[in-house]
Each structure stands twice: as C-alpha cells, then as structure tokens.
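Structure below; questions to follow.
We show some of the complex, not the whole, and keep each chain where it was.
Note that the chains are named A, B and C in the order they appear, and that numbering of residues resets to 1 at the start of each chain.
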Amino acid sequence: MNFTSDNSYGVSPEIIAALSEVNEGAAGAYGADETTARLTAATCKVFEKEVAIFPVPTGTGANALGLSSFVPSYGAVLCHEEAHINVNECNAVAFFTGGCELCSLPGTGAKLTATALRKRLAQFVHGNHNPRRSAVSITQPTELGTIYSLEEISAISEVCRENNMRLHMDGARFTNGLVSLDCSPADMTWKAGVDVLSFGATKNGGMSSDAVIFFETALAEDFERRCLQTGNLLSKGRFASAQLLAYLADDLWLRNARHANRMAAKLAGGLKAAGITLHAEVQANEVFAILPGIIHSALQVAGAIYYCWSPNPNSGPVPSAPGDVLARLVTSFATKAEEVDRFLDIASR
Amino acid sequence: MNFTSDNSYGVSPEIIAALSEVNEGAAGAYGADETTARLTAATCKVFEKEVAIFPVPTGTGANALGLSSFVPSYGAVLCHEEAHINVNECNAVAFFTGGCELCSLPGTGAKLTATALRKRLAQFVHGNHNPRRSAVSITQPTELGTIYSLEEISAISEVCRENNMRLHMDGARFTNGLVSLDCSPADMTWKAGVDVLSFGATKNGGMSSDAVIFFETALAEDFERRCLQTGNLLSKGRFASAQLLAYLADDLWLRNARHANRMAAKLAGGLKAAGITLHAEVQANEVFAILPGIIHSALQVAGAIYYCWSPNPNSGPVPSAPGDVLARLVTSFATKAEEVDRFLDIASR
Amino acid sequence: MNFTSDNSYGVSPEIIAALSEVNEGAAGAYGADETTARLTAATCKVFEKEVAIFPVPTGTGANALGLSSFVPSYGAVLCHEEAHINVNECNAVAFFTGGCELCSLPGTGAKLTATALRKRLAQFVHGNHNPRRSAVSITQPTELGTIYSLEEISAISEVCRENNMRLHMDGARFTNGLVSLDCSPADMTWKAGVDVLSFGATKNGGMSSDAVIFFETALAEDFERRCLQTGNLLSKGRFASAQLLAYLADDLWLRNARHANRMAAKLAGGLKAAGITLHAEVQANEVFAILPGIIHSALQVAGAIYYCWSPNPNSGPVPSAPGDVLARLVTSFATKAEEVDRFLDIASR
C-alpha cells in the first residue's frame, strides 16, 4: 500500500526492453542518432504538428529549461502557489533564467483562472521596477490532481496573448490529464495555446526520460546549447529516445495512465462512500483526502505509506479536527486493485 | 571501423540487466532508496574512504556541479586549453557558478604542470580586479589520451594547497587512466590531493550515469540542492545507482577499460610500425595520429569513421604536409580487434 | 507640495561642496585613496566597532550585494511582502545570488515578527527540495514608515541564530529610524544582531552614494570583487566617500532625518485632527493616509503630488469607500513646513 508518489514505483518492462533493442553497434552521440530521429517523427505524429522535442533526464530540468528559453533574468512567471516549480524545485527556474521571479497565485483545486491572472497582472503597477511579465505556467493535471478543461486552458492562453506572454504547461502527469479529458494531445496543448510543454513520462512508467516539446520550432533555436550547458544533454542519446519511443508505442502511455486514473477513481469513490471529505476533485491519479486521525493511525499500522500534505485552505477543504490529516494518495500504472481494496477496507471501518 | 568516440558505442549488457533487477516494487525517490545506499557503500569501499557520491546523468553536469560547489561567480578555474570543460561544454562551468572564468594554459600532451601553473598564477597581478584563483581542474586521462603520473598529480595538488585552491579531476575516462597506471582509485585521487572527482562511466560501457564524488564529505553539504536545482537529481534514482553498481561489480569497469586500452595500444603500435607519427603518447584509449592524406582517403573509402581534430602545436607534433590530418581514434569496451586489424591493414599499405 | 519620494528632492549643499574639496590632484583609484580611508575610520567610530564599509551607487545594489555575500543560488531570504527587495527591485536579489528565492510574509505595519518567521520557517518541510533558509531581511524603518523596536530586532535576530541564518537590514532610510528610536547606530544594528546593513544616504539628502556595512569584517573578504563584477565599484572612489563623509560630518545626517521626521509628524497630526484614518503608525518620514475621494481631488487640483499606493489589508486599514485612495506622503530634509501647512489646509476643509 505505497501511495507516496508515482515516481516511487518502477518502470514499464517494455521501456527497459527497448534499451536492449537499441544497444547494437555504434550511433551518433548527443541526439544525432536514428532512434532520436524516429522519436521526433513519432512525436510530430502524436501532436499532429511539426514540433521540436528534446529528451531530458528530469521534470525539473524540463520545466526550467523550457521556461528559460523565453523568460529573461528580469522576467516574471505567473503560476499557482502549489505549482511544483514554486514549491519543489529549489529555485530551478530562477537559476536557469538568472533571476526570474515566480509570482504565485492562490486558486481552488490548485488551478489558475483567467480572471485571477488578469487581476494579478493589473498589479504590476511599477513599470520597469517590476519584472517583465513573461510567461504563465500551468500544471496539467495540477498538483492536486484536478484538470484544466480545454476552455480553461484557452482562456488562460488568451490572457497570455493579450499581454505578450508565453504559456508553459508542466505536464509531469500529462497523460493522466489526457486520458481524463479524452481529447487529443493537440487539443490539450497547441490548439489551446500552449507554447512549450514539459512532457512527463517518468511518473507514468518511465525511467529517466521526460522531454521538452516546442510547438513553435523557432523557439528551440538554441535549445540544444541550453541543454548541454546545464548538464541535460545525454551523450548516449539513443537510450533516452528509446525510452520515449517505447512509451508512445502501442499506447503504453495511455494504458498506463488509464490504469492509474482508474485506481484513483476507485480510491476516491470508496473514500467518499466511507464519508471521507476530499480536498479536491479527483480527475487524474491523485486523491487528496481528509483522513480522520483514527483512520490515519489504522492505515499507518497496516503499513500504508503516503504523504501528509500541507493543507492550503485557498485550494479546498482542509482538516479541522485535531489529529486529522490531509493525505496525498497517488496511484500509478503499477498500483494494484487489491492494494486499493485493502486501503479502503481499513479506511471504511 | 567506428573510432569516433567511446560514447558512440552502446552499453555493457550487465548494466541494462541491472535495471530489470531493481525494477521490483516501490522505493524511495530522489536517492532515498536502498540501491543508492548500496552504491555509496560500494564506492566507499572502492576508494577506501568515507566519500559522498551523487549519480548525475552527464559528464558535463558532473564537472560543472562539482566545480560550482567551491568556485564563486568571481572565481577562476585553471585548466588546460584542450580541457573538455574549456572547449566542449558550452560555458557550463560559467553558467553553474554564475560567471567563473576558465583560465586555460597550453602544455604538451594536453597536460598541466605544476611549473606552468605557478607561472600562470603569478600573473594574477591585479588583486581584486582579477578573479579569485579558486580551483585547478585536470582531466585524467587527458583529452589527448595521456596520463598524469601520481607524482604529477601530487605536485599540482601542492600548488593548490599553497594557493588555497581546490583540485578537481575530470575523470570522464577515469578507469582507462586507472588501469593504465595500475594503481588504486585512492592513489589516483584523494591520496594525491584530489578534492572532487567527476567519475565517468558512460564512456566506458555505461548508459546515462556518471557521478560526482567528494572526498571531503563536508563539501557536499548542499550538493543535493545543487543537483535538484539544475535538473540533475533523478527522481527514480535507483535506476541510476543500479547502473553504477553493475559497473563496479565483478570488475566490469576495469575489464571494459583494459580492453579499450589494449585496442588503443594495438592501434598505436601498428601505426608506429607503419611509420605514422603520433601527436601524443598513447597511454589510455585514444590515439591521435598524423595521417598522410593518401591514407586518410583510403580509410574514408573503406568506411572508417573518426574525427579530424584541430591540431594544436602547443600539445604535440601536428600535420605539416597539405592534406595530412590529425585523426582522433577512440577505442572502447566494444571495439573489436578485427576492426583495428582492418584499419591497420589499410593504413600500412 | 511634492510628497512623491525622498529621492525626488535634491542634495544637501554640504555634500556637493565636499566634492570640490577632494578634487585636488591625484589619488588612488577604486577606493585606495585617503578619503575612503577616512570614511572607514569615521564609520567605525559612528558604529563603535571595527566594520567594513563599501560605498555603492544605489540602494538596490547595496541590498543585493549585501545579501549575495551569504545567500547561495539555492537559498531563501525571508522578508515582508511589502519589502523593497520584493516589489521594487526587479529581481535584483535573485540576479545577484543566481537564483535565491524571496519568501515574503504578511504583517501589520509592514513588519515581520519573530513569531511569524518561526511559523513560516516551519513550513520548509521538503528538506533539500526546498531552498536553504539563508537570511532574513528587515527594512528599518519599514516601507510603511513604521519602526522595529530594538527588542523586535533582537527577537528576529534570535530566530536567525537558531536557524543558522543571517540578518540583513535594508536601511534605505536608516537615519530616519535612528533618530526616531533615539538610540545609537550600534544599538540598532550589530548589538541587536544585524550582520550586514544597507546604509542609505541618498534618500536623506545624499546624491549617489549609499553603502554596505559589514559588522563582521570576515564576511567582506571578497566583497570588493563582487562590487567590481557587478559594476558597483567606482573608479574615482574618493568622490563617493566624500559624499558619505560630509553626510556624517557635523550631524548632517541626523539633522536631515530629524527635519523629515518632524514634517511627517506634523502632517500625520494634522490629518488625524482632520479625521483622516492612517494606514500605519507614523514613526519616521512617511505618512500613509486614507484620503476621501473629495479631498484627494482637491489636493490634486491644488497641485499636490504623491503616489496612490496599492492597499494591502494585511498591513493595515485600507480604503473602503469608492474613490478613496491610500496616499503615500513622503517628507524629506527639504520639505518645507509651509508645504505641509498648505496640504493640511486643503485636507482639513
């Protein structure tokens, strides 16, 4: 009963198998290989557009690199106060950009709204003494497992256009959002106005290869240099590309995400049936549940593992009784239905 | 006949196999897992000392991260003019440190000497208008495949101590140097005064996991934050650690390096026998040969692949006749004796 | 009736006169001159301690430089949400440190409290995934013209010691605070636990010379390099030092500040007598008044100039009726009593 994170679990065997498959003979280094060329072609097909894709080892690198390609040292990125870039990446965006400020906003369900953004942007009243408003970053699905609808993304993108800003999507759990919305990758990204995407694979059965995807290839002009300069350009690049190719092949990515989402829905349904309040709507593979202290204790005793989250009343209901906790329960491609059942069994007693 | 680089070849099967072996169940993320703990223990044993080891995805990341842990934005790192950090890493050290200058020196065989360093350090005559002299970085084996003797490393380290500087070793091909000197890892590093080591595995049969090793653990105090902030901290860390554990297990690293060095020696011997001049002594797994134009053409026609290097007369003999080239020939764990034979056969005609 | 800012007014004539006085013959450049030596001696005397002082052209430079001497790229500085470093310096601290995060806190009167700091520090629950808690920065007097008592500063400094952090004071209006507390410069700084001070002169009759003062001289070891590297080391340094010497001479700094504070007190008294609510207590040279729309209009018509501030309900009472504004009224060494009288006359009608 390990619900700590989707990166606590291992790797889809298909992805490890793919490593052996490309391990024959010599190949160009640093991405100048045939496997990487195939990955680019596959990605263009998946996104129905000519895109530029750069495999990178980590999601933090993907976010900070993507943003640094159009945010200057004197710029500002607007994001939700619970955004991973804001609370879990140890100043990475500021480091990669040489100083950029993250302007964080509150919002229910860890979501930004066009209205909230417009209001915040209007507070940049000090002209050049304020940073330049350069980008908005949204996480899809959010850090609370909620989902932006296509309309919501488009509305945010419109705010960006109005203000000469770019739109970045942190898609650490991209596929969990995609199968939840049941739309096309194009719909959820460039058709809704996203400029650059952190395309996460690691949390959904991958090993060590996420990617940055630019929907306007001109933005990627010097991106390989940025990757190299920051230690994010792999020399034996074919092994990163092979992971992502296997991830996209035979719908592995979709299957993994669908399973994870199903497990979360099952968990959420059971908890609600047991009268437990959820902190946020469950739309992907994360459940934030307000566990009564007694249930929390019973679960701990039974060996369940999960994080007790810092409750943010701006985002949703929070524990009120002493001893109650806000549990973050993350499901993954590898979560077993029996584990969920066992968890619910204890939680329902 | 691919001699382009040791990162053009694939990965030792043992290393890929190790990935499957650790792919069971859940584990702590970001290095808080049992595989990583075992790696630390194994590394301490190999180096006969309590060390701190951090797996990172690339050699460039290892170099820049290691140096940034003690070089300030207003610092200077002395290195050879052919050092990888100086010519192939796209300003990575300056980026990670926020401005540090690389002061590059010439030297035969791509090697620094204590004497040359002392002379260069004496030129910092402008006090605070010069950067602070913070570190020396040496590459072992060098970018020309030559080797620093233990005495030479110690002499350089003494210059560092005298000037309150640190000594960094870029060990992208560490093991090729180690088996060439036939000494212990401790001898070639901390016992000779090295403070921090970029421990390369990728070029010697690894996949995507080098490491930074601190011989003084206090230096590593905030290093995990640096790794995270720069996108160099892998979430599913056990898969990076597993690569390095397999690399060290059963002498795989030593066997791979010995084979590569043997192939280089064979190549060098054959070329010398054919009357071809070498640019630098062959002590590890790289051969720099001055190929007459006619031989170069014949090799190309026969399908041999290698880089024509920019000749640096400070480092060794260079081509003089028009059409002659300075060929860099790199051997690896996967180089076949027959390839070398075929190459020599053509070169000797 | 210009109450826009204390940097809208000119320079004390004594300070300009001092420039001519040191303009004779040659002198060492970059601070190696006799005038600068005299400034250091004078500052040590004023602060009753051996200090290191570095004149710099701007207050923003002073803040960012001072903080960068002990805050790493992966560090965090805690400050009030209205702190000048947080809202008016265009990411300077993040730029100088290479990425540092400003963690801003709310608080009445733009003041931090030891209690609020402790609570915020306890939220750094993500270990190395959070930045390192490196420093607290307080502004004395605050951006709202309120004053930290010596006890309050000491209490904050104690939080710093407990957490291995440093305490920085933004003293852009240092002297206005000093004469308000009627204590010694030593009392308000190092005796209360301040490690580094941005010593402002520009806003109090100076021209272009603030200073960074370190109370622990070891912290200043490489500070001249930082100043040079950032374009903040003046070549004809004697002219910066001469400004500060004249500022300290004959109590000019104290006289200027006392006048400014008196004018603010007069203004505040008159406004309160007229029934106008103040947003914050008036303890130095700034008055934040909630002006009814009708009075605001009358003042505008009469030619009064001042900023309408963004009201922050966390900090104090804010305008509630439509049309009402939160006016920031800053007095200076050059503010005339008649101007204040005229302003009050209109406001009291």
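Throughout what follows, a contact is a pair of C-beta atoms (placed from the backbone, for glycine too) under 8 Å apart; a residue touches a chain by one contact, two chains touch by 3 or more.
Here the structure is a predicted model, which is why all the values come from computation and not from measurement.
Assembly remark, whole complex in this entry with 3 chains visible in place, copy number of the identical chain is 4.
Everything that follows uses one rule, which is that only the chains that are shown with their structure count from here on.
At the interface between chain A and chain B, two copies of one sequence, more than half of the residue numbers in use appear on both sides, so the contact is built from largely the same positions.
A straight line joining the Cα centres of chain A and chain C is 41 Å long. Each chain gets one centre point, the mean of its Cα atoms, and the points for chain A and chain B are 35 Å apart.
Annotation for chain A: residues touching 2 or more other chains are 89-92, 95. Per the touch definition, chain B reaches chain C in the complex via residues 30, 72-74, 98-99, 128-129, 131-132, 222, 224-226, 228-229.
Chain C meets chain A in the complex at residues 73-76, 87-92, 94-95, 98-102, 123, 125-126, 128-131, 310. Across the complex, chain B is touched by residues 2, 4-5, 7-11, 13, 16, 19-20, 22-29, 56-62, 64-65, 89-92, 95, 202-203, 207-208, 225, 228-236, 239-240, 305, 334 of chain A.
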